[in-house]
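This is the structure, below, for whatever I ask next.
Missing here is one protein chain; the remaining ones are kept as they sit in the complex.
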C-alpha cells in the first residue's frame, strides 16, 4: 500500500502491475468482469497517492511525472487509468495548494482529506456534469441548503457522467445555494457513496470505457456534515478552475497518450509477427510514420506537464496543456487509419485488443476540453488575449 | 419485384425504401434483429437485378449508376448495401460479359443464371476467402473432383469471411482440382445453401457489420451438378479477375461512400438542431470541410464508375477504381475526427446512429483492396508498369 | 484563328500548342521573356472565344468543358491559363446571358461585344480590386460621372492587381457614381488600354506569376463612350455576382488544377528517369498517393463544372464550386510536400520547372474565394442557410 521513493521505481511498479491490469481489460470491456478489480490493484500498489505531497505521506509527483506514470498505466488499461485520473482531478487542486497558508477550519479539512487518501485508502471522484450543461458550471441545477440542525448541508440534484460510480468512496459535488444562480457562489461538497439518498443508475451504454464505471447519480436530500464542505469555505470553486485547467480539463491527456502507445505497440508487434510484413518497405514506412507522430505527441504531453510544474496556472502553461490535449486527440484518428490499414481484420475483431483500443482512443476528443476549445484557447493565447478575464473563454 | 424503367425513378425507389432499411439497422447491429429482413426488402423492390442486362430482364445499370444506387442505399443501411454488393460482385462479371458470344454449354449456363436472378429472385454470394490466404486465389485449399457418376463435381473445403451466410441462395466457390496447385486451373462452382454437406458457423464477432451475415462455411463432400460449374468451363477464373478488379476488389467503394454520407448527414442534422451551434463560425467551417472532402470523394467514385463504363478493364480505369477505394478509405478517419469533435458524446453512445456508423466506416480500409495495395496499383500505373503482366501486382 | 467544331479536337488543339506555351514559361518567369507571347499564341489558335456561344461565332463550351481545356493549357503554362481565365471571367457572365431577351440598347452592346472578341480578336480583363477593399465591391473608391458632352462617362480611380496589364485590349472597371456609396449603384465600364488617362504601373514583385502581367492601373479622368457601359444599363453588377460566383471567384480553379497536374507529371517523370527510384515500393506508394489525391480533386472540379452547367447559380452548384476551389487549394501543399520529398534538390533549383510550379500552385489559396471563405460557403450551404440573402455571405 505504499509506493517506492524513487521516481524510476514508481514507474517500474506501474509496469509491474500493468500486465495484471491488462488481463482484466477485455472482460470488463465486454461487461463480464468486475469494474472494481483494477482499482483495487491500483489502491493496493499505492497509486492513489501519486500526487499527494510527500509531507502528507504521498509520492509527491509533479505533473510531468504524474503523466509519465499515468500514460504507462493507460498503455495497459486505459479505462482504469482514466478512473485513476478522475481521483487525481478531484484531489489535485488540493495537492497543488498543499503549502498554502489556510484558516484553521480549512487546515483541518486538508489534514483530514489527505489522511483519508493516504491512510484510509479512499478514492475520490467528481460528480459535476448535469444533463444540458455538461461539465461546465454555468447552468448548474444541483442545489444545497443548510441542514435543519445547522450542522451541515442538504444537497439535491441529478448528476450525469459520474465516473467511478459505485467505485469511489467520495464524490465531489458542485452545488449552488438554493435560490441563487450566481456561478461565483457555487461550492463543492464531498458526498460519500454510502450517504443516505445517494443512488447510481446503470453504467451508460457507451461504445467503450465501461471500466470507468460512468453512470448517472441522483442526490435526494443527501445530508452531509459541514466537515465535508470543500475547504470549509463556500464559493471557492470557479476562480481556481479558470486559471488552472490542467486538472479539470486536461488530466486525461496522459491517459489517452497511453492508449495511443498501446495501439502503436499492438501494430508493431503484429507486423513483427506476420511473415513478410516486417520486411516490407511500405510497412516500415508506415510504422515509422506512426512512431514519429506518436513521438511528437508524447514529447508535447511531457513538455506541457513540465510547463505546469514550472509555472502552474500561467497562460503559457495552460496553452501548452490545451495544445497537448488537441494533438493527442488528433493523433487518435491518424493511428486508427494506419492501424486499420496495416492490421486489417484484427482492427475490427472483437477479442483483439486493437479493436477495443480503437474504440477507446476516440474518447480523447469527447472529453473536455473539446478539440475546438483547445484550438480556441491556443489561438487566443497566441494573439495575447488575456484569458484570465471573465468572458475571454467560456467554461 | 420489378424496378422502374428510368434511372431517376430507380434512385427514387432507393430513397423510398431507405427509411425502412434504416429502421432495421440498429436492432441488427445489436444482434436482436433478423439479418434477412433488409435483403427481403431489397429483393421485393427488385434491387437484385440492378446490373442484369435489360435483355435478360434486369435494370441494366452501368457501373457509375450502380454506385449511385448503392451509395444511396448504404446511406440508410450500410451492411445491407454491402450484402447487396456481394450479390452483384458475383453476378457482375457475368453481366459485363452478357453480350459475349459463348459456346452452347456456356450459353445455357448464362440463360439459367439470369433467369434465377430475375425471375427466381435468387441472391448470390461469394465464398472465396480461406484462413491464411485471404481473398487471394494463391494458396487456395478447397478442392473439387469429378462426381463418381460423372454428372457433376464433389467439393470439399473450408471458407472464411463468407458474407450473406444463410441469407444467399447460391455461393460462388472457387476450388482447385485435387492434386493441382496451378492457380490457372481454379474453377468457380455455385453451391446452394440447401446442398447436403454445406454448413455455416456463427456470425463472426466483429465490431460492426453483423448485417452482412459474415461467417465461416464448410463444404464436406458437397455434390453439385455440372450445370453449376461457372460458365460450364473449368479454369476460367483468374485472368478475368486480374484485368477487372472493379467487382471483386472495389464494388464496396460505393457502399462506403454511402456510409460516409450518412455520417456527414448525421453531423449536419445534429449541428442544425443544437442551439447555437449552427451559427458558430468554427462549426460552419468544420462542416464545410467535411462537405468539401466528401464532395471530392463522391466525385471520384462516380468518375471511376464512369471510367469503368467507358473502358472496362483498362489500366486507367482500374487505377481510378483503386484511387477511389483509397480516397473513400482515407475519408473515414477524417470524418470520424470531425464527427467526434463536433458531436462529442453522441459519437460514442450506443443507440445513436453515429456511434454505429463510425464503427462501420472503418471497414472500408479492411476490405480488399487494402489502402497500400490501392496506392501500389495507382503508383505503378502512374509509372507505366504493365499491370496485366503476371507478377506486376500480387492478388 | 478558329477552333475546331468538336470538343475533343479543341482539347487536342490545347495539347498541340501546349509545348509552345511551356517553352515560353521559364523566361517569362525570370522576367526575361515577353509576357504577350503566350497570349498571342492563344489568340491565334482561337482560345479567346471558348465560351462565346456558337450563334455568336464562338466554341460555345459549357463550364465543365471550359475547365477541361483550361486545365490542359495550365498544365503547360499556368500563368497564361490564368490570364486567359481573366478574359473569360469578364466575358463569361455575358456569355451565360447570351440568350436572355434584352432591351435594344443592351442588345446592341451584346452584339458589339461578341463581335469584338470573335472577329476583332480582342482580349478582356478585369480591373476590380483596389487597395484596401480587395476584390470585393464594398468600399469601392473608383467613381464615374457623366461626360460633359453627355455622350459618355468620365472615370477616375486607382486599381490594384489588374491582371493582363498592357496585354488586354479592354478592362472591365467597376465604378460608383460620384457621391454615392450604395453598392447597388455600381456599374462596369469597358476601358481600353489605349484610352487617354490610362496608366499601368510596374508588374508586381511577386514570388511567381509574372506571366499574368499583374500591375496597378490608374484612371485619370478617362473618358469612355456610352457604348462601353456594360449592357448599357447602370447598376447591374452586384446581384449577378452574388448568385453566380463561378466566374468571378472560381474560374481559376481549373487553371490551378492544371498546375497541380504539371507538378504530378514532373514528379512521375523524374521518378521514372531516376535509376532505381521507380522500383522502390515507397516511391510507388507516394506516387500512388499523389495520383489518388489529384484524381479526387480533378473529379470534383469537373463535377462542379457539370453542376454549373446543370443549374447555374443554384446554392448547390455554388457550394460545389467553393468545395472544388478549396480542395484544389488544399492539394497544393500536399503535392509540395511529396514533390520536395521525392525530388529533393530539383524542387528548389531555379531552372527546374518544378521549382517554378511549386511557387505557382500556392496562388490558388491566395486568389478569391479564400479557403476559409470556401469552407464558410460550403458549411452554410450544408446547414441550409439561404445564401442569396443579403448578409448571409460577405463579398
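Going in written order, the chains are labelled A, B and C, and every chain counts its residues from 1.
Going forward, a contact is a pair of C-beta atoms (placed from the backbone, for glycine too) under 8 Å apart; a residue touches a chain by one contact, two chains touch by 3 or more.
Note that the structure is predicted; figures quoted are calculated from it, not measured.
When the full complex is examined, the chain removed from view is found to touch A, B, C.
If you put the hidden chain back, the residue from C:6, C:99, C:149 or C:205 that touches it is C:205. Shown as candidates are A:20, A:285 or A:350; the residue that touches the absent chain is A:285. Across A:45, A:59, A:172 or A:300, the residue that sits in touch with the chain not pictured is A:300.
Screening C:363, C:377 or C:393 against the full complex identifies C:363 as the residue touching the chain left out. Contact between subunit A and the unshown chain involves residues 268, 271-272, 278, 281, 283-293, 295-300, 302-303, 319-320, 322-324, 326-327, 372, 374-384. Summarising the interface, subunit B meets the missing chain with residues 280-282, 285.
Looking at subunit C, the residues touching the absent chain are 161, 204-209, 282-283, 286, 329-330, 332-334, 336-337, 340-341, 344-345, 347-351, 355, 358-359, 362-363, 365-366, 370-372, 376.
Following the convention adopted for this analysis, only the chains that are shown with their structure count from here on.
Counting contacting C-beta pairs between every two chains, the top pair is B-C.
The centroid of the Cα atoms in subunit B and the matching centroid in subunit C are 42 Å apart. Measuring from the averaged C-alpha position of subunit A to that of subunit C gives a distance of 53 Å.
Listed for subunit C are residues 281, 285, each touching two or more other chains.
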